[in-house]
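Notes for the one structure printed next.
With one protein chain removed, the remaining protein chains of the complex are shown where they sit.
Chain naming follows the written order as A, B and C, and within any one chain the residues start at number 1.
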């Protein structure tokens, strides 16, 4: 359970909303996208000042010990703002993995740097908890625990302070923290959602600190936390895009009437509203199940996984259609949501695989 | 190619339309559905008098030697009228199979009885050309060529003059014509589209005339003719239901305006129109490919198979929705189309299997 | 005044109700202690006299002035003893409407009657007033101290059993459509009322058509004022929606969300549970049901905590895709077998029934299209369309079959 009460969470959320409205509006967002990291590093540090980067890190390691519900709340607001920061990797997956390992004490400083906003983590690999795990990955660990090979689609890979490499080999998953001081080659990749700054990383007998002592259950729980947080991020983003669209329907006039008075557009909006609310419910249930260690958490997370993937995809796609020509231009914000939606579709498992996992949990039911 | 010219075909069609309008309107249809056969036998005999039951039978055997295009034309009009007559079985599949076999001469009288409307054929079995081939079928042929076992969902099985049993055994398909004089048990089945009068047939060492000399290519061609004819039947039925619905949208008033002026209903109608026209194009292309012995006929037929299945299902389902409460009553005709649509969904292959077959033809492409 | 104290603790209230029940109700044989068999009117009379039939209503109107939480305590106590008869302030649409919208005289005369015996049916929809319910053409014409009713109603359930119908009839043809309607408590058991069951595509006949020819209703059975029936009717509908909303929680609690769903069993039975295409469709169908349950939970929370009804409106629309979608999958799972029907083929019969019955949700009580309008306009705040029948005399409104006066 979270150390944060629901009312506290709401207060934190309101502060975050105010901050993002002031510091991460569309203009600042676009300006940040031109920077090396794809976002303004000052915003990241300010998020740290608000205590949000250590939200899931134990108090003992410099965080505030929040639960999946708290991570979801932050992710939803970040999603709404479209800020392309590495929150899920740095503040959810990495700390959860480190804390679950038996080298947490040894990594105390890394955890506290994360919370202070002075370290970001990029994650690559073919283990189920790694973003874009189905992308090219030839990473191998040799007998001396040195890592060689290549992994692509590592988000923000060029500017991270640590790489977290999660490598499936034979029947075992091994996770390593590789410092940016280590020698490895980085090649940034051209992306359809360029703010995410994916990179190919090539290592040759590189050394890292292994996160030992991780059991399969730990790895799975961390994966679920990643998916649940991404789902929350998607709900925030889709709701923002939906609200912008409904507002446009009310203010855009054609044929002497607001286009939102046309029944066909109303009905599309009503159907999208059902999608947005369903995704919100599913994402909340997933975070709640993890926060309360529900035995059916895997089902709730799988559900959120595909419901939110698909809803974000559909809402952002229809948002362009409902806007018409104006959203066919890069100056309009719609395509940014649409690109983010496409980027998240296979970020932590595609919808088909989440559906399969979801059905598996039902088959296992009595 | 057909012995019938396009202009002749149009003349025949117009005569058939006039006949069906006069003799098979909704009242007569409902009255016929109360009869043993599910339809008025007099109508069947009149179709024979018009020469339509021998439309695909060679002139040498008492028919008029039409092609798949001619069978499709008749089927489309029968579909439009919803008449539950065994046209596809009796007038398309059975004669094509008999003529392809090397016992056609011996069966000369059967063919001419079909053309004269004095014999109907019911088809059962697990061979691909048999309707509802995936229903229960335990038919076996013993070493003395006697047939035993049970087959269900034989449409009009209780009143047919011959059973055509198409049995897959090991690597071989064997087809038998079993006269109604033969001893076998019949149990009529309760059906959701009761006019089709499905029955379970149980045979015990029954004898029939085997249609020998059928090559796999023959069997496949006859199957394709069955599917193409069913597709045409579906297009006729869906178009009738669509027209009734569009007419209702024009004449039904709510809120002081015709409901067809509501944009959401217009858009549903426009989408359904695309379905109906696409199905019409696909069914026509399938019949045309068969009539001209196109090497890609299998692709065209597979395409028509699922496009028409799905379009008939969607059009009839939306027709009820667009009519509202009135179509929730049995007095309204909509549910009859809806039941027929459901009945045809797996009659000669379900949509998923047609899609698979369709994709196979593309994979085989250079 | 009564033995049930509004200031008592929940537990004390429970004890008091149980104690009352134990002196009046034989919970084992499910009958009043004073009666050899269960007589509905007799029992209801006893419950009514104790104030327990409508506990939320004030004591001057047959109730106890209890809060909604206290009513739940009472309902639970009744449930503990298997006793019927409480909660009519939540379920008896006729009585609720009369209580909320009727004159004091009508309430005094009819509430004791309605709360003890008669069943009420709803005489709202007409063949030409479906989605457009306010477009009714059944006419009520004054004749001395009564009104003479002529017209046709449709989609009425319980018509044959009902003693009274909640009738919407037009009393002013020169007013705009919402402003010429009067609401009546209409006696069903009289000449001039013909009831014909509707043969539904499911095979059921739960609904009826009602043909009314020169039937009468006393003027004092008017609910609310002349020509203000639409407002009274809205009161009734609001209660109906609340009851449906409460239905949602009930369903949620009862739905065994953790046991294997029937559709999955059917997939297994038809040997298609390993078909990857079917698996994706199954997962999506189960998901639609689960997210609807989750939405309903959030809806209840939001209604309780913020008074917001916006999520409430989604469930009916969502049920359409759930019901039609599940029936479509079941149909495909059965394949040829779906052609069958009847008691010998229960999977097919259930599937075909469900496929037809799904229209009850997507058409009945406002079509999906009307529901989307409501969501778009009431929840999302999108602007209304032009309404050609707004503000003009109803007799001038186009009906497709000539002007209103012929209706």
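In this text, a contact is a pair of C-beta atoms (placed from the backbone, for glycine too) under 8 Å apart; a residue touches a chain by one contact, two chains touch by 3 or more.
Since the structure is predicted, the reported quantities are computational estimates derived from the model, not experimental observations.
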{"item": "Touch criterion as defined above, residue of B:45, B:207 or B:267 at the omitted chain", "value": "B:267"}
{"item": "Touching the absent chain when the full complex is considered, from B:111, B:199, B:303 or B:317", "value": "B:303"}
{"item": "Candidate in contact with the missing chain, chosen from A:31, A:134 or A:363", "value": "A:134"}
{"item": "Positions on subunit B contacted by the hidden chain, ascending", "value": "246, 249-250, 257-258, 260-263, 265-267, 269-271, 273-274, 277-278, 280-282, 284-285, 296, 303, 306-307, 352, 355-356, 358-359, 362-363, 365-366"}
{"item": "Hidden partner chain, residues of subunit A it touches", "value": "132-135, 153, 189-194, 196, 198, 251-259, 262, 264-265, 317, 320-321, 324-331, 335, 338, 342-343, 345-347, 350, 352"}
{"item": "Interface with the undisplayed chain - residues on subunit C", "value": "275-277, 280, 385-386, 388"}
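The rule is simple: only the chains that are shown with their structure count from here on.
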{"item": "Interchain centroid distance [CA atoms averaged], subunit A/subunit B, Å", "value": "53"}
{"item": "Two or more partner chains touched - positions in subunit B", "value": "262, 264"}
{"item": "Residue list for subunit C, restricted to those that touch at least two other chains", "value": "369, 372"}
